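One protein chain omitted, others in place.
Moving on, here comes chain A:
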Amino acid sequence: MESPAEIIPHSGGVIGVSWLMIALPLIGAAVLLLGGRRTDRWGHLLGVAMSLASFVVAVASFMELLGLDPEQRRRAYELYQFIPGVADMGILIDPLSISFALLITGVGSLIHIYSIGYMSHDPDRRRFFAYLNLFVAAMLLLVLSDNYVGLFIGWEGVGLASYLLIGFWQFKPSAAVAAKKAFIVNRVGDFGLLIAIFTVWTTFGSVAFGEVFGKAGEASQNTLTAIGLLLLLGACGKSAQLPLQSWLLDAMEGPTPVSALIHAATMVTAGVYLVVRSGAFFEAAPTAQLVVTIVGVATLLAGAIIGCAKDDIKKGLAGSTMSQIGYMMLGAGLGPVGYTFAIAHLITHGFFKANMFLGAGSVMHGMNDEVDMRKYGGLFPVMRITAITFIIGYLAIIGFPLLSGYFTKDGIIETAIEHNAILGWLAVVGAGITGFYMSRMVFMTFFGKRRWADDAHPHESPAVMTVPLIILSIGSIFLGGFLVLDNRFMQFLAPAVGRPEELPVFHFVSPAGLATLALVAVGAVFAWFRYGAAEVPRVAPRGSFLTTFARRDLYGDALNEALFMRPGQWLTRIAVFFDNRGIDGLVNGLAAAIGGTSGRLRRVQTGYVRSYALSILFGAAVVVGALLYVGNM
């Protein structure tokens, strides 16, 4: 295989000012947060403007990048010295980072616009836009940085923004708890990432992408495996992969645009970015690569199973997000061909999942913020735009032929089967389950009998919300085919991630593809009989053992509680006990001793000049004596 192109120092042009992408939303966030209530009236407009401006810079940089030879398309430049000798703040514009930048600013801007309508009744709308801008800035720093330290700052920044936005409605205890949970679970992953960065630094003496990837071959196999697994731990935290998946479902407590932007389209894919960016390490450590694929497959199945049992529309979508990121992670563990499909799926997923989340938000907007799908039903006639765009997103995600998901997901599955048949066919099964749970969601929401609450008066949302939906659904239809056919995206990404020896050819008819389609169809039909044709009870039936298993998120929380929380609490209790008795005794004793000394010494300070003069004289005598003694020694 052909390795990635060299990173070339850059100056001038639009790329030379591409740091504005980060700076503009950051300024927006600063103005809105520091300006306080004074900015309430126009705050949301500023937020949208900053995000759009950032998008414009991203598009212009992209155009300039396209104007260069493919081998010249990795450009980096230094902004300023950050930690002398360790890391400088630098920007790397290459096909991989610009793809992310376009997704983040493009989908981000649409979600900003949508939020004007969605948050119109919220008294804290300005604060919301401040956090959204902060998120966009941090996420861009994450993907545009040319070294691991800058990436880590962005990584923590998006974590902070995510925390602030999940807990945006702090008055709801559930939101506050969910925010805290997301933060704590992410800490585990961040810890892994930190250690990985430390290891990279001690092994290669640098954290800059341009230097360390070239030296990947110099390190021992064990070191590389360790770096890979630690990076994967970080990726698992941010991307809600097993075993750190538990926070994502709770994160749906945040406002819906947040779920769409952060917890579906962009932030949760940061883990995939990290693995693909660090491809050089993973390619040199097959064990770590295998673990990546296993984690991906396990998560894609777990997410799909959880998605089957959720009655909360947003949690269902969250399960689906987990599952789809599982696909991406699987692709990210498969080398350059897999990277391309993983990133392509990431981008199309960004569109169709944001599309569906915003659609769900639009439904909730019309249904007094009801999220229980058992209280929906028959909404198609009353909100046609929302329904049609949602259904387009649905068809895209289940892989309906010729829509976006069909190309990108099938690409991952085909590549996976070539590498490892077991994992590949498990991914096919996952696709079948996807067909079932997504169909269930559509049938329960838009078709069947109306099971609305008495005071519900569903209506179509305003244009400021539906226009983004329409734009996103157009992307959901065409983007996948555009990227995958003719290997367009593979050719584009090749300078950044490497080029496989032979380019894959997309087969419209292949055994795996046909099997996938068949399973998806079975799933959809099954869903139709259970939730479309049959009566859906307004209260969830008790269900079998398996249903409970899925409803309780595969007992993920119970497992965490039993394995970590309870022992952790015991540990803290023991630590507190010893701290009080042992360490505090020591510390307090020491403090008392110093305090006592201080009290005694204080009496020397009599306030009389004569005693001060005496002490000076005494000191002078000591100084003279000491110098004479040392000098004559």
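The criterion applied here is as follows: contacts are C-beta pairs under 8 Å (C-beta built on N, C-alpha and C of every residue); 3 or more make two chains touch, one makes a residue touch a chain; residues count from 1.
Just so we're on the same page, contacts and distances are computed from a predicted model.
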Listed names "L-lactate dehydrogenase complex protein LldG", "ABC transporter permease", "NADH-quinone oxidoreductase subunit N" or "Helix-turn-helix transcriptional regulator", matching UniProt entry of the absent chain: "NADH-quinone oxidoreductase subunit N"
Absent-chain contact - pick from A:Leu34, A:Ala558, A:Ala575 or A:Leu627: A:Leu627
Missing-chain contacts mapped onto chain A: 80-81, 84, 591, 594-595, 597-599, 601-602, 604-605, 607, 609, 611-613, 615-616, 618-620, 622-624, 626-628, 630-632
